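With one protein chain held back, the other chains of the complex are shown just where they sit.
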Amino acid sequence: MAASLEQSGVPTVAVHTQVFARLAKSAALANGMPRMRQAFVPQPVVDRTPDQLRTYIEGIDPISKRPFVQEVIEGLTKPLQQEDLKGVSFERSTPRLLKPDSEENLHRLFVENHWTDFLPITLPTEKRVAEMLKGTSHAPDKIVGQLRPTYFREFWELTVEKVAVNAVMAGARPEYLPVILALAASGITARSSSTTSFATISVINGPIRNELGMNSGIGVMGPYNHANAAIGRAYALLSQNLQGGSVPGETYMGSQGNWYAYSATFAEAEERSPWEPLHVQKGFEPTDSAASVFFGGWYTHAGYGPRATWQDKVRRCLSAAEHYSPPFLVLDPIAARGFVELGFDKKEKLIEWCAKNALLPAREYWDNQHIQTLIHPLAVAGVEPYATRLKAKPDELIEIFEAKQINIVVAGGETQGAWKMISGDLRATVSIDAWR
Amino acid sequence: MAERVTAHDPRGYPPKVTGKRLASRLDNLERKTVYLVDCLFDNSEVFMEQLRQWFAARLPSVDARIIKPRQSWVDDPDMRARIAADGSAAILGVGL
Amino acid sequence: MAERMKVHDPRGYPPKVTGKRLAPRLESLDGKTVFLVDCLFDNSDVFMDLMQRWFGQHLPSVKTRVIKPKETWADDTDMRKQIAANGSAAILGVGL
Partner (left out) sequence: MAAALELDGVPTVAVHTHVFARLARATALANGMPRMRQSFVPQPVVDRTPDQLRGYIEGADPISKRPFVQEVIEGLTKPLDQEDLQGLSFERTTPRLLEPDSSENLHRLFFENHWTDFLPVVLPTEERVERMLKGTKLPADKVVGRLRPAVFREFWEFTVEKVAVNAVMAGARPEYFPVILALAASGVTARSSSTNSFATISVVNGPIRNEIGMNSGIGVMGPYNHANAAIGRAYSLLSQNLQGGSVPGETYMGSLGNWYAYSAAFAEAEERSPWEPLHVQKGFKPNESAVCVFFGGWYTHAGYGPRATWQEKMRRCLSAVEQYSPPLLVLDPIAACGFAELGFDKKQKLIDWCAENARLPAREYWDNQWIQYLNRPRAVAGVEPYASRLRAKPDDIIQIFEPEEINIVVAGGETQGAWKMISGALRGMASVDAWR
């Protein structure tokens, strides 16, 4: 925004809170405008009173240590110097191979460059990468897609070979590569830089699950299967390395982080589910193999049943959800069959029930930072369903999710009728067969 | 020396970045119109109002006007066109 | 042959396990008292009650008594003494 104003001849100063300093500077660099004028106020702005914000304006810019208003005014009036005029342009092409070195030194290099999740990796030697590339019929230099840490950052491009490199690092085997390529091609990053520490969870459907020996039983969402673990981790590492990084303060701003970011991929228990598989619901054939990508991971509610008071329990979990992030439900087959016995013979019926029963008073719905930033402007602009939610009286109960935002997956080892309600907006369901 | 290994570089390919020039600066803000762009962040409206009041109190000759894009995170060309047409400078905040 | 390495075994040390004999079996259950031990698992009381009714219908000569330990997972020595003293066999369930 600021860059485009400058280009239309309008001198501009962008104001940020101090924690965003390094991020704002590297975004300016990536936009080809490293000399962009920026001024900073203390963190946080959210929840501060007007008086407190006035002290920010009359106070000191915590980054430059000079008066804030002086920074702003000089940013608009101080004449451009030589350096400002030419702007900086650079071709950041990435090398294919690194300088040869000992194993110990290379492992340290990968850690110090933030190329790993700080757990041990398998070094991507030429031999191992060539081996991994046998897992697909596609050419190593074929462009798989683009990724970026968030929508105001520039897209980076990735090839089959670069995906293979990160797959080797994760400990994956060649037969897993088509799944990993599909996840990379989804265009959804598993390393969002958002201050809300999001994570990306992927569900695999179709014949590929059994071809690779994926787990949909006991310990399905845990460290109990090679394919689940390696595919999830490959998706996490390629997101980090193929989008320009995920470095705290620069390309990662998640205040509290998310442990799901290590590895979070599993297979639906289609054979033991009373309902239609997820990918078939999204238009794939049962014999197709597909990967679904859920963006969220911010809350995880849990329960058993359905027991006698299941409606109260599920309602409590739905209304405790963060209402900018819709849930997807993971039901153990025992729980799924329990719901079928109650008459929910189709996933859609239970989804409908959840949408009808996820209720909050309007007052609480609007008292949320994300809703204010993302949804409120849309409501004001008359976009439904937000506009009606805005009209509701403070104590009026409103439905916080639409049915089409909620999904259900069946997985578990049937040692307990357990279920989980995980924050996850289904952003994409992509073909795996296309990458065989 | 431990046996040396060659490994791949795990990073993706960044887009080619072309340099862009900054707009030339004003000699001063006297009698100029400065747009205060509220980026719709939670509470940034209150911040921009305080900034407007600061200008009105300290630099009354500056015509500071608050303006909002239609949607957060999305470029708003019409709003930019209006700023370019009616304004001489812009202050954006508070966020990215 | 790739260069061979020697590495440690990552497992801990299990306790020494001494063999224990099973109790001698009964020739038949007729006229015997069998304790049905409800391990307090959710719904196992209903299960044991039904076992008692099954014996009542199909093997009326067998006396059955449902009994519960004081606490889950913990050994209940008094209950065991009671079974050993007044019973000839026990059926535990449903769980571990």
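Read from first to last, the chains carry the letters A, B and C; within each, the first residue is number 1.
Following the convention adopted for this analysis, contacts are C-beta pairs under 8 Å (C-beta built on N, C-alpha and C of every residue); 3 or more make two chains touch, one makes a residue touch a chain.
Source: prediction; values computed, not measured.
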Chain not shown, its touching partners among those shown: A, C
Touching the absent chain when the full complex is considered, from A:288, A:414 or A:433: A:414
Contact residue for the chain not shown (choose from A:261, A:351 or A:432): A:261
Touching residue (missing chain; options A:157, A:348 or A:364): A:364
Residues belonging to chain A that touch the chain removed from view: 19-20, 43-44, 46-47, 111, 117-122, 170-171, 195-197, 215, 217-226, 228-230, 233, 236, 248-249, 252-264, 298-305, 307-309, 312-313, 316-317, 319-320, 322, 330, 332, 334, 338, 361, 363-364, 367-370, 411-418, 420, 423
Sites on chain C contacted by the missing partner chain, in the whole complex: 1-29, 34-35, 37, 39-44, 46-47, 49-51, 53-54, 58, 68-73, 75-76, 80-81, 83-84, 87-96
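The rule is simple: only the chains that are shown with their structure count from here on.
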Computed distance of Cα centres, chain C from chain A, in Å: 49
Where chain A and chain B are represented by their mean Cα positions, the distance between them in whole Å: 26
Chain B and chain C: spacing of chain centres that average the CA atoms, whole Å: 72
Parts of chain A lying in touch with chain B, wherever the complex brings them together: 1-17, 20, 23-24, 27, 30-33, 35-37, 41, 45-48, 50, 53-54, 56-58, 69, 72-73, 76-80, 84-98, 100-104, 106, 110, 115, 123-126, 129, 147, 151-152, 154-159, 161-162, 165-166, 168-169, 237, 241-245, 369, 372-374, 376-378, 381
Interfacial residue positions of chain B with respect to chain A in the complex: 1-29, 34, 37, 39-44, 46-47, 49-51, 53-54, 58, 68-73, 75, 80-81, 83-84, 87-96
